[in-house]
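Input: one structure, supplied below.
In this view, the complex is presented without one of its protein chains, the others remaining in place.
As written, the chains take the letters A, B and C, and residue 1 is the first residue of each chain.
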Amino acid sequence: MFSRPIKLTLGTWTLTAALTLLSACSSPSTISVSGSSTVLPVVSRAAQAYSDTTGQRIIVNSGGSGVGFNQLAESKSDIGMMSRDITDKEKAQYPDSQFTPVAIGIDAVIPVVSSEIYEAGVTALSLADIAAVYKGEVDNWSTFGGPDKEILVIDKEASRGTRHTFMKAVMGSSTAKAAGADLVLGANNEEQTAMAQSDAAIGMISLAWMNDDVRGLSIKDGASLIDPNLKTIADGNYPIARELIIVIRDDISSEAQKFVDYILSPEGQTFVETSGYIKINP
Amino acid sequence: MPKPELKLVGVETQTSAVSLKGFQAWFGETCVVQDMTLELPANGVTCIVGPSGSGKSTLLRGLNRINEDISGYAMKGQVLIQDSCAKDGFKDITELRAKVGMVFQRPCVFPCSIKDNVLFGVKNKRLSKLERAALVEESLKSAALWKEVAHRLDSPASTLSLGQQQRLCIARTLAVKPDILLLDEPTASVDPTSARALETLIKNLKDDYTIIMVTHDIRQTRRIADNVLFLCDGQVIEMGSTDHMFSKTAKPKTKTYLSEEFCDC
Amino acid sequence: MLSRTVKNTLFASALRIALFISLAILIFLIGAILLEGFKALSPSFIVSEARDFGAAGGIRYQLLGSLILIIVAAVLVVPFALGTALYRSEYVTSEKLGRCIDLTIFSLNGIPSITYGLFGLIVFVNILGMGVSWLIGSILLAIMILPTVTVSTHQAMRAIPNIYRESALALGLTRAEMVRKVILPQSLHGLVTGLLIGLARAIGETAPIMFVATAFSGVTWPQSIYEPVSTLPTHILALAQQATNPDALRNAWGASLSLIIIVMILSGLAFIARRKLEPQRSM
Partner (left out) sequence: MNQISLNPRLRTDITFPKWNGLKSYAVGSALFSSTIIMLILGTLLIQSHPALFANDLNLLSEVWDPAGGQYGIIPMIFGTLIIMSIAMIIALPLGVLSAIYIAETRSDRLKHILKSSLEVLAGIPSIVYGLIGVAYLSIWVAEGFELQTGRVILTAGLLLALMILPTIMTLSEDAISSVPRAYRENAASLGLYHYEIIKDIVLPAAKADIAGAALLALGRALGETMAVMLVIGSLDRLPSPLFNVLASSQTITSKLGREIAESAFGSTHFSVLVLMSLILVAFTLILTIAAQKLFTKDPHNA
């Protein structure tokens, strides 16, 4: 009476097991990319267009610059995305491999504030002011002529490239500790969300994530003000800028190399612009 | 079916302890007790007898309204306890239940000491230590258990024999000082010797309490009942003094059932 | 001191208030998921690919990825769960050994799901060098649901009256034949029910698979066991992190509702399997 369900179960089991084995046999020719969420939009958009025309499968994964390097170094991915340089410590862990960073665009890390603060008149701060906020020395917007509100200081996870760039410019060291931080978040999206939900926050965000809720501050440099826009960043005046980097190993596959070439081509570079960054080859 | 006549045959005029007016009880769609109007006399032992499913227990459990915690139960009509309505005449249902104590078929002692079991019903009342000790002794003596347990009041109640447990349940009920005792087949789950002891106890209690008891045991009824109420299919067939009910003048149905012959009703 | 009646009344109100709060929570949770979810859910949402980092398009490959993970997890767990239950029910001679096995398997139930992820990362990704691969996800999910499936199967086997075994042996069947012809058919419902309940839990898990088996974008039908997939829970995670983008949030709710519907279907099937497959024993 129960022999049929049993046969059915066994049959399904065998079939699926066979399918699993079968799929295991097919060769992987997929390019896998992982790393910084700052670079991810560019590569992801380029990958979508590239695979639409060539049929090449490209899997793009997030995780941050640290993960990007790790996966690449452990040969678990073909291309790493980084929004900072490879640290000496990282290089030292893999003495036998050679890594080549390739710049694919320019990004600026913008100190941003909630729109309420911006509209209340705090539109520019000096790097020293920002450092004071992150060190916890200043904790009220009234110090900068803003409303009498406590500053919500948003920091980023330590391995994030955005933070490295920001801290190097503001505090002088890419791994500086921010004693004044109230909140530590990860990806740009997450930080943007938290900024928008607050009305007295300061944070650091990539150029592409600025919007009406999250307003970029101008940097006070003596008497002059440097606005955060494509022009000041492209001409190198904006002080907290960095290159968007993809990292490859020396033993890169030809398919992956072709994709890297595509990103650097004029067509590929358009995705840098659609993602809100600045082209590397203007 | 014709409406039952309710003549209290052979019963001398007594004050009534409980009177029902148009009492009906349902479980879901099933009517278990059909439109009952009668008076149960005060003091003495009234035994409710009848075949299984005749509504004996439902009737008994309707008197202290314990059935109302069961889902699907509904009742109609009036139950008067000593002339006050069981629904409105008391401050609340708790006061009614304190006046109308109940002991169930299976002895159910709580998982605590003998003493605490006796005091369970007065746990939340303010009583001095002396009052409590006196109440324990008094209740256990009334339930004829004092001699057996006096030396071990603090041992767990579950160590008693079933018969002792049932007497403990009675003691526990007496400690609340009820006027009426409802007994739902109190001897059904204990051995014959303990049953005899319980019967003796019930006989001794009937001077101080109105005892209404459901039983399956016809011989037991004959031994201890003063009055008998005979139910069948949720209706009263006959009610009267024990002498009357077991005499030739009783109705044929009653006679058949009480003579322990097959009863088709 | 409060009188007894007052205490009783207070207690009754406390009960009502507690139930009211619980009900409010219940209605809020279910209501939020349904209302927000149905705004996004449509046939095209199910079948179209995710675009613009999930904010546009649908959940086609996320759905497929989740299904691949649990189907393969089911395939992996069945033989071990069945064998373990069989051993526990038919071959264990000492009660002590039996309890020991129970304990080790029950303990798996208590392990936090993130620990499975860490374990998978260490053993499969790093030590065995498999990279990020959906197969690891399936293996980890299979380990996670092993206790559920085993216990359910074992309970079904234990419920088989001994007279069945006695009669079978008395008819001259060998023990192996007895197991095949009596024990297995009579305990199939336990296996199926446990499996479905386990899968309903597995498909909603994020923590065990997020480091070892999933990727963010560009994932289609995996072409080898060394490729990641995209799944519903990790997709919701990515979208939840951009919660102020209304499009992303809408799609997150849509994906959540789809996920919950699958969980409900699996639980419903488990319920049906229990009722339909359970043998009617006259004894």
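Following the convention adopted for this analysis, a residue touches a chain if its C-beta (ideal position, glycine included) is under 8 Å from a C-beta of that chain, and two chains touch if they have at least 3 such contacts.
Keep in mind that this is a model prediction, so the values were computed, not measured.
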Chain not shown, its touching partners among those shown: A, B, C
Among C:L82, C:L141, C:L191 or C:V229, residue touching the chain not depicted: C:L82
Absent-chain contact - pick from A:S29, A:Q98, A:Q197 or A:T274: A:Q197
Sites on chain C contacted by the missing partner chain, in the whole complex: 4-5, 7-8, 10-12, 14-19, 21-23, 25-26, 29-30, 32-33, 36, 79-84, 86-88, 90-91, 93, 100-101, 103-119, 121-123, 126, 143, 146, 150, 162, 165-166, 169-170, 174-176, 179-180, 200-201, 203-207, 210-211, 233, 236-237, 239-241, 243, 249, 252-253, 256, 259-260, 263-264, 267
Interface with the unshown chain - residue positions in chain B: 64, 66, 69-72, 94-95, 97-99, 101-104, 106, 108, 110-111, 120-121, 123-124, 169, 172-173, 176, 182
Positions on chain A where the hidden chain makes contact: 63-64, 66-67, 70, 74, 90, 93, 149-150, 152, 157-159, 175, 177, 181-186, 193-194, 197-201
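We take it that only the chains that are shown with their structure count from here on.
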Most central chain, judged by mean C-alpha position against the global CA mean: C
CA centroid of chain B to CA centroid of chain C, Å: 54
Intercentroid distance (Cα basis), chain C paired with chain A, Å: 34
Contacts with two or more other chains, residues of chain B listed in rising order: none
Chain C, residues touching no fewer than two other chains: none
Touching residues (chain side chain A, partner chain C) in the complex: 1-3, 5-6, 9, 13, 16-17, 20, 23-24, 26-30, 32-34, 40-41, 44, 47-48, 51, 57-62, 71, 74-77, 186-187, 189-190, 192-193, 196-197, 213
Complex contact set, residues of chain C against chain A: 51, 53, 71-72, 75, 78-79, 125-126, 129, 131-132, 135, 184-186, 188, 191-192, 214-220, 222-228, 238, 241-245, 248, 277, 279
